[in-house]
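Questions regarding the structure given below will be posed in turn.
Below is a slice of the complex: some chains, not all, each in place.
Letters are used for the chains, namely A, B and C, taken in the order the chains are written, and counting of residues starts over at 1 for each.
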Amino acid sequence: MNPAGVDEKTALEHGLTAEEFANFCAAIGRVPNLVELGVLSVMWSEHCSYKSSRAVLRDLPNDGPRVLQGPGENAGAVSIGDGLAAVFKIESHNHPSYIEPYHGAATGVGGILRDVFTMGARPVANLNSLRFGTFDHPRTRYLVSGVVAGVGGYGNCVGVPTVGGEIYFDRGYNENILVNAFTLGIVRADRIFRAEASGVGNPVLYVGSKTGRDGIHGASLLASSEFDDQTEEKRPTVQVGDPFTEKLLIEACLELMEREAIVAIQDMGAAGLTSSSVEMADRGGVGISIDLDLVPKREAGLSPYEILLSESQERMLIVAKAGAEEQVREVFRKWDLDAAVIGEVTDDCHLRVLAGGEEVVDLPIAPLAQGAPVYERHFAQPTKQAELQRLSLGDIAAPGDYNRSLMSLLASPNIASREWVYSQYDHYVGGNTVVRPGSDAAVVRVKGTNKAIALSVDCNSRYCLLDPYVGAMTAVVEAARNVVCAGAEPIGVTDCLNFGNPEKPEVMWQFREAIKGIRDACTALSLPVVSGNVSFYNETDGRPIPPTPTIAVVGLIEDVKIHCKQWFETEGDLVVMLGRTREELGGSEYLATLHGIVRGTPPWIDLSVEKSVQAVCLAAIREGVIASAHDLSEGGLAVGLAECCISGPGEPLGAEIELEASIRPDAWLFGESQSRILMSLKSRHLSRLREIAGQYNTPLTVLGAVRGSRLRIGRLVDVDVHEMRSVWSGALAKWMQGEAP
Amino acid sequence: MQAKVYVTPKAGVLDPAGKATERGLHALGFEEVHDVRLGRYITMEVDGDTADVAARLDDMCRQLLANGVIEDYRFEIGESGVE
Amino acid sequence: MKCGVISFPGSLDDADTVYALSQVLGIEAIPLWHKDRDLHGVDSIVLPGGFSYGDYLRSGALARFAPVMDSVVEFAAKGGPVMGLCNGFQILCEAGLLPGALVRNQDLLYVCDEVRLRVERVDTPFTNACAKGDVLRLPIKHGEGCYVADEATLARLENDGQVMVRYVDESGEVTAAANPNGSLHNIAGIINAAGNVFGMMPHAEHACEGLSGTRDGSLIFRSIERWLERGGRT
């Protein structure tokens, strides 16, 4: 055992505080050596230990009748009946994607896929949630094209359809973009695999790609410290993804899982071999001993430190049943992949690592894992918050020309059609896609059943900046509403909490407020949060990003045939709106785009009203009384109507809408009041819809009808639908070419 | 002038394409090959004289032709039409 | 009909093709493994889409050396119907069973979309259930679908009617706007001179069940079925 203990200075260089280092030394009764310090530093990094968030995250509801696996495993799982489970999780890859957009985004997709199939689930759908700076920033176009190409490059080649997502542009992300990737998989409920090592003497196998110097101190440390001018030096540590190998790894692992060979399995993500072995041992209350000489390597001369911390992609760690080694090798040989026994499960609850016959690590598991610090960080409302929320509508002039206002909103980067993005993603592979990107939620059929899953991911970070509590609630209810508009019952949530530096009281305040918002919204809608991810230190030169708690909601459709899309179907149908429009313009896209104002309070949410609105919509779709349903979000009623006219695959349809001028017209047209859904239906179904709405005493307004080839709203708006479509659908491509549409 | 640009994966950076190609060559019976690395070879005509063409090419490589994070590049400048 | 569907490492639409054939169209589908030369007595073969061997060097370049391909070449030489979809098309070109090649899309972007295809020939094992000039709706999803060939080859393809399907607009017209990847002459699919090896970029297998709209892909598989039932005549 190499005794050369390290000093405090080295510990600080590894991102530990003096106190943390002292505590650990006390816990193990000696000073760790350099390799052990490397292990400690990644295990105690924010990324792996959740030391700043764990205490707060406890507030999130994560239980419910459908929950099969809550937070704590590689991914969450909820029952969808028929003995099947939906396994899903969302994860961030923000800093790597800023440094190398293509491979950063690609390896983000690869990582989340492994989290899901490591549980035995076949990945069937991906979503991606993206945030970039504005187009006047010199790097934005480079970052957007790289990230989108990377998400597609990996997902398309690995054979999992990318069926939805979101993309927003805001100054606040100019130097710190967000790339959050979501994967959903399907597994037999009684065949869920977990990462809990057990069985002293069981072999530990390493499978997948060989180990190289990739990403050493990459994800773990990158994601745990702010960006500064030193960042350049971290560049070479960015990993490169190999989706082809991942595809083979998926097939090999799922095939092996059909046999009775596996005790526990876990992907090697951030902090690779170290975190996977420590976490597996910790969950099982056992020890693990591995010999680095047996690890398949890509290049010569890797030090024990490098091998333990390497973040080479497409690798998994398996605890197999004693005697099953050959079975494992056989399956991986079939798929032309490496499989090597590198160690075994032990009873001493230590991590022991051999290299060249020498023991280079001998650490007790407990202090590395549960022993990680938990901080109650200080929090304080930003002093400017009240000022930020002050908005006097009186000073805001109503537009002279509402047609032009609508057109410029349709061309704005945050509202324009996302087709430029999702046309670069395969949304057919797997053969289950029912509703492709372009409607409120994607719908994916569950093979072998009549069922389908609806998916949406959402977050309006402008709302979150103005009021993180309301903003986070909105993210939950909008994602749920999107799923409901497709005809699905929301059954589970996963969240990706992207925030600034948690050591800053203002950021911690934003974080705590957001958690409260998610908690209250999920509780009201009885939605369990079964998995998630926290990404702190999203700052550049001290400026935090707008708080961005991204929420993905998974919904269940009992009969795949009974689902709904957002666009108008037939000339002559009635156009109605569920919910009520209030005079709310705070934080709206309208104020930001047309008045350059980002302030005020975001639209308020009455959770009981939201609940009723969703219940009415779901009942109406299930009874088959409505032809289309579209949730109202950015751009409000006018933009929502426009999208219903032009977002369908066929010829665009017009509409004649009456104006209800009870409030100021721009608020009525472009305000973003929550809990509203636009529907179209046959007039003969109106009375039935009224009854349903009545049962939940939910306001229902008949706005007009689908008619002609122009969108007419009172005497304020009158535009040709083809004109609208060409502007809306071409805008993002134009922004990407550097032309403002 | 004629310019030839060579873009290669940085040493140590994973090169899945090279890896797959090496495997393919082995499968075809070319066991004697190893360390296969796949890069790009870009040829172009550039107006201007050697000195400033070199400077411009360096810009092109850094801005577009090579990805400095994972790739190295070098270039040669010669008279047009000469192989 | 007993249709073989080959799985190469990195094939992605192989399972979907087997599903479309057996579960949707009620046609017997036999999975064929790249390492296995035995064709298990199939009477038709589909090379599915995907990224065989990652498509890292050139799409389709490595797959053509898989052991099963020797049997495919033999099968094709005897006149057996062989169809390559997307990556399968690329493999057939690399294997020299079809002329020309498929290179990066004109704008270098991967494209996933639904396209219109005009059927140029119907006296073949793959299109006899269509009418000449029919406009089919099929999905595409590829990054290297730009069909290229030298002038002489192109001329021969056009003169001998080897162009099977072309990208067109709703009204069936060949336009630049309807061309999703820059393919010469808007070519989406071609057939060999002997008339038994067919490759196209669009995905017939993803347009059989009609989950997200079109069922036009089933026409292609039904054509093969009919052709076989008629003892190899259209």
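Keep in mind that, in the parts below, contacts are C-beta pairs under 8 Å (C-beta built on N, C-alpha and C of every residue); 3 or more make two chains touch, one makes a residue touch a chain.
Computed from a predicted model, the values in this text were never measured in an experiment.
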item	value
Chain copy counts across the complete structure file, not just the copies drawn	A x1, B x2, C x1
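In the analysis below, only the chains that are shown with their structure count from here on.
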item	value
Pair with more cross-chain C-beta pairs in contact, given A-C and B-C	A-C
Chain centre separation (subunit A, subunit C; CA means) in Å	36
Mean-CA-position distance for subunit C and subunit B (Å)	34
In subunit A, residues with contacts to at least two other chains	242, 244-245, 336
Numbers and ranges of subunit B residues touching at least 2 other chains	16, 20, 23
Interfacial residue positions of subunit C with respect to subunit A in the complex	9-10, 12-13, 15-16, 19-20, 49-51, 53-56, 109-114, 139, 141, 143, 203, 205-206, 209, 211-213
Subunit B residues touching subunit A - in the complex, by the definition given at the top	10, 12-16, 19-20, 23, 67, 69-70
Residue ranges of subunit C in contact with subunit B within the complex	53-54, 56-57, 61-62, 65
